[in-house]
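Just one protein chain is left out here, and the rest sit where they should.
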Amino acid sequence: MDAFLLQVLSGLATGGIYASLALAVVMIYKATHVVNFAQGEMAMFSTYLAWQLIQWGMPYWGAFFLTLAISFVGGVAIERIVIRPFESHEAELSVVTVFIGLFLILNSLAGWTWEYTLKSFPSPFPAEAYLGGYLSGHQAGLFAVVLVTLAIVYAFFRFTPLGLAMRAAAENPDSSRLVGIRVGWMLALGWGLAAALGAVAGIMVAPLVFLEPNMMGFVLIYAFAGALLGGIDNPWGAVIGGFAMGVLENIMGVYVVGTELKLTVALVIIIGVLVVKPAGMFGRTVVTRV
Amino acid sequence: MKLDWRIAGLAAAFIAACALPFFVSDYRTFQFTLVMVYAIALLGLNILTGFNGQFTLGHGAFYAIGSYTAAILMAHYDVPYWATLPAAAAVCLLAGFLFGLPALRLEGLFLALATLSLAVAMPSILKWKGIGELTGGVQGLVLTKPDAPFGLPLNQDEWLYFFTLAVAIVMFVLAWNLLRGRVGRAIVAIRDQPIAARAMGINTALYKSVTFGVSAMYAGVAGALGAIAVQFVAPDSFQVGLSFVFLIGAVIGGIYSISGAVFGAAFVLFVPHISEGISRAAPQAIFGAFLIVFMFVMPVGIAGFLRLASAWARRRIQRSSPVRGEAS
Partner (left out) sequence: MRSKQKWLGGFAAAIALALAVGPAQAQKKYGPGASDTEIKIGNVNPYSGPASAYGSIGKGIASYWKLVNDLGGINGRKVNFITLDDGYSPPRTVEQVRRLVEQEQVLLVFQSLGTPGNTAIHKYMNARKVPQLFVATGATKWNDPKGHPWTMGWQPNYQAEAKAYAAYIVKNQPKAKIGVLYQNDDYGKDYLKGFRDGLGSRAGSMIVKEVSYEVTDPTVDSQIVTLKGSGADVFFNITTPKFAAQAIRKAHEIGWKPEHFLNNVSSSINAVLKPAGFDASKGIISSLYLKDAADPQWQNDADYKAWLAWMKKYNPDVSLIDAFYVYAYAVSSTLHQVLLQCGDDLTRENVMRQAANLKNIQVPMLLPGVHLHTSPKDFAPIEAIQLGRFDGKRYVEFGDVLGQ
């Protein structure tokens, strides 16, 4: 029983990684109703920027917030320049293709600029470990950051007029325009915020998994699975889903299917959720009228 | 007039294709064989995503299944290479259809996500020790290239080239036949106006699943041919990047056309060789840049562009020359 609990705890720690990226995924989805395949690469690229700033001598928190700002601007720019022309298209083909293009460009740009060797990333949290060492200081810090970010995102969408405007723009662009909402800028803002959230995720995750261009590749799949599981339009759901994904993956890996098939577990969850209950555990079910 | 040109063009291409191996090195023949293999795979992708509107990022997974089917049959059961093709086709048709069933409920980006996960998970499935005996696990399976039959004076590369050419022609004619008839129109109708199509009595669920199966079948046949050409299969041969490469080829070649598959295949095979000279990271970045640029400028791909260009050229010619039948 003890061993089981330890695996759960270890799963929660990994789940923290997924939850942080899942928040960025949910942010983009809520703001634009689009699933961004390049989210992980954007987060990875932001993390490299932070790393570079720290290498150049900037203190950690300075680099952290500056990177967030740069990522925000970058996200807005990407939306305005690259994504905008395809937003009105019905065909998802264009949008997804552009995402894949973005993915490839960011990945190779990072590799070309910073090489592929592993880099350590500093952690701002104290090094002591908790719970008999099963939860490291950084992992605890990661939990705290995820929860704080979650609270901010939730409050933003629920209580601020801007958040309401963004939700409206994504839900019903035409009506929103009639009410005076600048839909185009709402979408751009959504991208900027998601890019910033991605940067937070990357910076928090890098000390655990080491910084390299392929750092976020597979984490993204697990993050998607978590976000879908929890409800892709619900920040709370995404975080719970992310943690659940970590625990599930661990438990399934150790006790059920073997550690080889963890990705298959994610695959099954993604397809299962989408087919059986696309809204996930906590999302809202959408009914389309013909 | 139009029909004559196209037939002449195809005939010329066919003659050139047949003559090719005798004028270039074995290495180039091998490369062109791979181009045809990819073209078959891309044709499957075009049918599913271009013509039927179901977005798949998992095409590489079915290519892998086809490769492994051929490899397992050849390595463990001594099945002759040509017999593995129908086997791979059947396995993938079934696999694609089965995957297409739950996929019916998924639209657009979510279907893309589901298929992407399939592609990402495929190498680990192939490595699973439960089927390790059959698949060779991480070590993979080594195959032997066939010699030319009936004592024909062709070496292995040349024979495989002609074999692949024959299979490719069959697959392309099959697709052309499929798409220009009622079935083709139904498939396209489902893409453009799914609700109206259903209202008109088309069984969209059946069509979509079967199209998924057919697309997977094309990938499977291509995979089998690819396995024979490379003489090796391993889980690492089928990473998620392969599905990306297929998407790139389809989009750049022209995802709404049949001929696009050939242009796309040539692009994804040869461009990395050219861009390697610039920098190591260049091939991937160039693929990404091309994807985005093409979406902006030429979403119909090279094939679409050529079609538009030839239509424009024809209109110019008609305008400048006197209308026939009015000769005086």
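Here the chain labels run A and B in written order, and each chain numbers its own residues starting at 1.
Here is the rule we use: a contact is a pair of C-beta atoms (placed from the backbone, for glycine too) under 8 Å apart; a residue touches a chain by one contact, two chains touch by 3 or more.
Please read these numbers as outputs of a predicted model, since none were measured by experiment.
Considering the intact complex, the chain excluded from display touches A, B. Touch with the chain that is not drawn comes from one residue among B:127, B:191 or B:208, which is B:127.
The omitted chain makes contact with just one of the residues A:86, A:99 or A:222: A:222. From the options A:94, A:136 or A:176, the residue with contact to the unseen chain in the full assembly is A:136. If you put the missing chain back, the residues of chain A touching it would be 2-3, 6-7, 9-11, 13-14, 17, 108, 111, 115-118, 120, 129, 132-134, 136, 205, 208-210, 212-214, 218-219, 222, 250, 253-254, 259-260, 262-263. Residues 25-27, 30-31, 34, 120, 124, 127, 137-140, 142, 226, 230-234, 236-237, 239, 241-242, 273, 276, 280-281, 283-284 are the ones on chain B that touch the missing chain.
Keep this in mind: only the chains that are shown with their structure count from here on.
Spacing of chain A relative to chain B, judged by their CA centroids, is 33 angstrom. Within the complex formed with chain B, the residues of chain A that make contact are 34-35, 37, 82, 85-86, 91-98, 100-105, 107-109, 111-112, 218, 221, 224-225, 228, 258, 260-264, 266-267, 270-271, 274-275, 278, 290. The touching residues of chain B, when paired with chain A in their complex, are 49, 53, 55, 57, 102, 105-106, 108-110, 112-114, 116-118, 120-121, 124-125, 127-129, 195, 244, 247-248, 251, 255, 279-282, 284-285, 287-292, 295-296, 299.
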